[in-house]
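Left out: one protein chain. Kept in place: all the others.
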Amino acid sequence: MKTPVEQPIPLGGAAPPEERNLRKVLVLGGDRVGLELAERLAAEGFEVVLLGQAQNGSGTGGVTFVPHGRLSEVRGFLGGFDVTLSAQNGRIRERIGHIIAAAPAEVAPKFSAYGLSRTDGALALSEFPEWIARSDPSTSRDGKWFHAAFLCGLEAGSHPAVFSRVLDAVEQLGQLQNVQTYVFTRHLKVAGADLERRYRESRERGTLYFKFDEQGCAFEQTPEGVKMVFSDPLLGREMELSPNLLVVDEDLLPPASLEPLLRAIPASPAGSPFLQPESTRFCGVETAKAGIYAVGPSRGVFAPDLIVGDVEAVVAALRKPLSEPAPWTGLSAPEVDPEKCTMCLTCVRICPHGAMGFRDRALADPFSCVRCGICAAECPMKAIVLLGGVEGNETKAQVDRDLARVSAPGKIVAFLCSRSATDALESAGIASDHLSVVKVPCAGTVSTSHILTALREGARGVLVAGCFKGNCASVYGTALASERVAEITRVLGSAGIDPARVQYAPVASNTPGTLARAVRELEESLV
Amino acid sequence: METDALIVGAGVAGLWSAWELALHGATATIVEAAPYPGGHVARFCCKATGRCQKCGACLLEDVLRKVRGSDRITTLLGSTVLEASDTDRGFDLTLLCRPPRIFPDRCDGCGACTDVCPVPGALVQSPFDRRMVLDQQRCLRFQGGECRACEEACTRGAVNLDMPAQKIPVSASAVVLAAGFRPFDPLEKPRLGYGRVPGVVTAAELDELIRTDKWFPGAGASRTRSVAFIQCVGSRDAKIGRNYCSRVCCGYALRLARLLRSRYPDIEPTMFYMDIQSFERDFEARLGEAAREARLIRSMPAEIRTGSDGRPEVVYEGMDEKRVAEPYDMVVLSVGISPGQSLGNLCSTFGIDLNSDGFLGPDGEAVTTSQDGLFVAGAVQAPRSIEDSVSHAIKAAAAADRYLRRMANREKQ
Amino acid sequence: MSRINLNDLDPSFKHRVAEQPGGQGIKACFACKACTAACPITAVDARYDPRKIIRMALLGMTEEILHSDFIWLCSSCYGCQEVCPQNVSFTEVMFAIKNLAAAEACVPPGLTGQRLLLKAHGRLYEISDFENEKREKMGLPRIKEHPEDYDALLG
Partner (left out) sequence: MEALLYLGCTVPVRNLNYEVSARLTAERLGITFRDHEDFGCCGYPLKSLDVRDTLAIAARNLAIAEREGLEICALCNACAGTLAEAAHVLDHHPELKEEVNLRLAPLGLKYEGPVRVRHYMRVLWEEVGVEAIQRAVTRPLNGVLVAPHYGCHYLKPSELTKGFDSPDVPKTLSGLIAATGAQVADYSSLKECCGGGVLGVSEDVANALAAIKLADVAGTGAHALVLVCPFCNVMYEGQQKKIAKAIGLDRKVPVVYYPQVLGLALGLSSEELGFKLNRVKPSELLNIVEG
């Protein structure tokens, strides 16, 4: 199934598909995880394209292997992604339902961070299994001890998954006679399954740990080997060690092949190598864009047993019947007025979820849209409306109409985000007769014209209350809202109107005091 | 009553597994012993300091909103599992369901009942609104006593002590155990002064005070400036059988320290620790930042005692390798995550074992147990942060969904 | 102090200490420093520092430890042992270390004197007639010495 490549457009939008094939899955793999995932999906009846992985002997049905390919472009929406792969025999275009990034971590040995180079006596952690398979340190020198030193986050960070691998090696050496192992670190990362217990067992077998604070360890590398010179943080005495074996730890990084996916998810934060935004609202395998999933390293999960869980979760996510998300908001997907839409594609660029596409006008994909309303607020032509009310979809009222209903002279109009401020209002028990509440799905829904309307209707003040920065479920809805408020206050100020009348307040759903304080402060500033 | 999945515990993990199962089209029934949902997280505050610190506490309100909007999920508060037996179609269970003892629509949260209640903690304000809830596992009347003080004190007729509890039979195809954890009881470590030395609190107590807007640094000479956080209280401690890292406390303490500082910049936090665990994807890059926000001392105190000025004093080996007794205005114990109280019961009810750290289910990160159709989610199985509990709950729901489908297919054939 | 070369130290020492009765726990130490904070001796004499002694033992600084005078400064108050989260019975570990030193004849003279007293009298203080008369005056029973048992036991 091949489709013509569309003209490049900003941020990869196209028209939401009319027909969706949800049974075809592209898996970006590269190790056992990708293979296992592909086989699991195939067993559940999915048609899988597995990228970056040589076919294994079992010849599983339902999996198409593209061993040497890489992803070069992704466009479209859940159930209808147009994907371009670069393979050995040219470019392949596929129509794909779901895309799963399950490639292994980039493993980067930290030799240069320590000023070392790789030699026979100085290995990277990943090389240890092969080394131990062909070496027998305990019998090679009679009676003399074999000293093996491991670096584990000595220069900066480490990770429970790295410590776990260091322990694997230390445990193997611990079985041998006359081998003394050392681990050089800063903060031992024991916050993982079984690590504290294994840490203790390694000590009981004789492993010695050096935990450094500021000052670390100097390495003198000669053709004969490495000499480590340091001050023992516990004794405060100068020491040196010339280990027979030095094992250098590695950084575990997200796979490098994610770039085309990052481009397909507008909310991907600039510079971040992970597929999900830095927000606790994205704690599963789903990304900000429907149909694109992150497993393991792609979302910052490196421990093998956690990756196994991710595989289970993503297979289940694909099993979910297709439903329009966010039913609790009671909003249906935004509608674009064809008369007003000028195809400026602001909405396509701004939608954090990549849910906007276009044909003859902008179009929202109802299965990708989370009803944050950012498109409607940003549309310069006011061509986009969100239908339904936050309270329930029975009224079919627009947020604007809600606003008209509650706006009254002398009141404070409070636009409250349904993910934070609305809850806070309930638990705070704020009994303010001066407050007119407009519940909005996201602070990003509140446009400058909403605020100006409220003021025009005679509101004494306007409060826009949303989530904290870095917490918005639509990633930057909260930032957009505070920018709009800042802009309005500038305008008000230059028009001689008290700019304090409009305020933005980040509010937590679970700490109602933050909302109460914001209301109080606004009221006080209006006196 | 029939349900696809019965979920034990309405904490963040139980709620999230229920929601995920509902998304798959399954019906879920949540059984919660407490009179309100949310578990421990319902007492946690938002730690944002102008920007989100990713503590994850808001994930509870998120999932509550979703669960409330789902017609596939039933939540039974004040209820417990009395018996369970496995059948070829899943589990037959008997639940003890206690009706709400305070009518939410009549209660206005005036607190008259709490004032007369002889048992501390039996009548508390719901974390989600201002109304009162009665914990029937503490109330004297439901522990064989005769007390009716609250009923008599309530002027709005909101208290209802007489409606009997009911035993309800339920058949469920799958069960998810999400009974959560128990915060380590610092009284087990008397040398840390909790309950004895004024000014020593647990991190969770401080957290709840902030959530309910009841913590202020005070004023004048008694203003709280120096705050010591003591890590690994009840964690990494083989002596008391807790030789595991609780995984969350480093992040918890550093976030609380940042939060206090952002609200009251003159507060000076100190953190006594062994190894700081990462709690954010980019934490290592920010470790230096943490060191500027709190004085970090790699040393475990031997004792916390009342100093001569009445303030708590932390006795530890200082930087100059001398024993120091340092006074603080407040000492916050980062108590660890202990296995939940009801685990013994759950083990015998469902015929499964504790793992090597004393939690429920298998070692490691798995969500399945030795029993077919029985799953574990969240901190019931290992110490987990809120975010990790949610992640684990999603996996448990995924595994339960697979199991439910397998069962349904078998039935069709 | 000169630089210590770990390659020259004695990695087997910690295992030797662990084989002594009471010395078993030494290797479990993870250097949390609570022991030193609980040690009354460290507070008055910096030469004695539990976590440093454990460290030296673990590193295998055998000679320096066994020939030191500081290992004898432990008052056996058990303070360190009480606060240790890893169940290192450090008071017992100290005894194990001192025993190893004693086996190499590195002992303060007073202690060997006590051993001789026990062999000679079965007690630290000789019971003479003077003692027993004093006791009798206060209505207390006489005390007997059993040097033969102690001599036999101590070889």
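So that you can tell them apart, the chains are marked A, B and C in the order they are listed, and the count of residues begins at 1 in each.
Rule of thumb we're sticking to: a residue touches a chain if its C-beta (ideal position, glycine included) is under 8 Å from a C-beta of that chain, and two chains touch if they have at least 3 such contacts.
On a predicted model such as this, the values are computed, not experimentally measured, just so you know.
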item: Chains still shown that are in contact with the chain withheld from the display; value: B, C
item: Which residue of C:3, C:67 or C:115 touches the chain not shown here; value: C:115
item: Hidden partner chain, residues of chain B it touches; value: 190-191, 196, 303, 305, 308
item: Positions on chain C where the hidden chain makes contact; value: 20-22, 40-41, 44-45, 48, 72-79, 81-82, 89, 91-92, 95-96, 98-99, 102-103, 107-108, 110-112, 114-115, 118, 122-125, 127, 131, 134-135, 138-146, 149-150, 152-154
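The rule is short, and it goes like this: only the chains that are shown with their structure count from here on.
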item: Interface with more contacting C-beta pairs, comparing A-B to A-C; value: A-B
item: Central subunit by CA centre of mass proxy; value: B
item: Distance between the centres, which are taken as Cα means, of chain B and chain A, whole angstrom; value: 26
item: Between chain A and chain C, centroid-to-centroid distance (C-alpha), Å; value: 57
item: Shared interface positions of chain A, touching two or more other chains; value: 200, 211
item: Sites on chain C at which at least two other chains make contact; value: 28, 30, 51, 86
item: Complex contact set, residues of chain B against chain C; value: 191, 232, 236-239, 243, 274, 298-303, 315-317, 321-323
item: Touching residues (chain side chain A, partner chain C) in the complex; value: 145, 147, 178, 180, 182, 199-200, 203-206, 208-209, 211, 229, 232, 234-235, 237-242
item: List of chain B residues in touch with chain A within their complex; value: 20, 23-25, 42, 44-46, 48, 50-52, 54-62, 65-66, 68-70, 109, 127-130, 210-213, 236, 238, 243-245, 247, 250, 275-278, 281-285, 287, 298, 321, 356-357, 363-367, 382, 386-388, 390-392, 394-395, 397-399, 401-402, 405
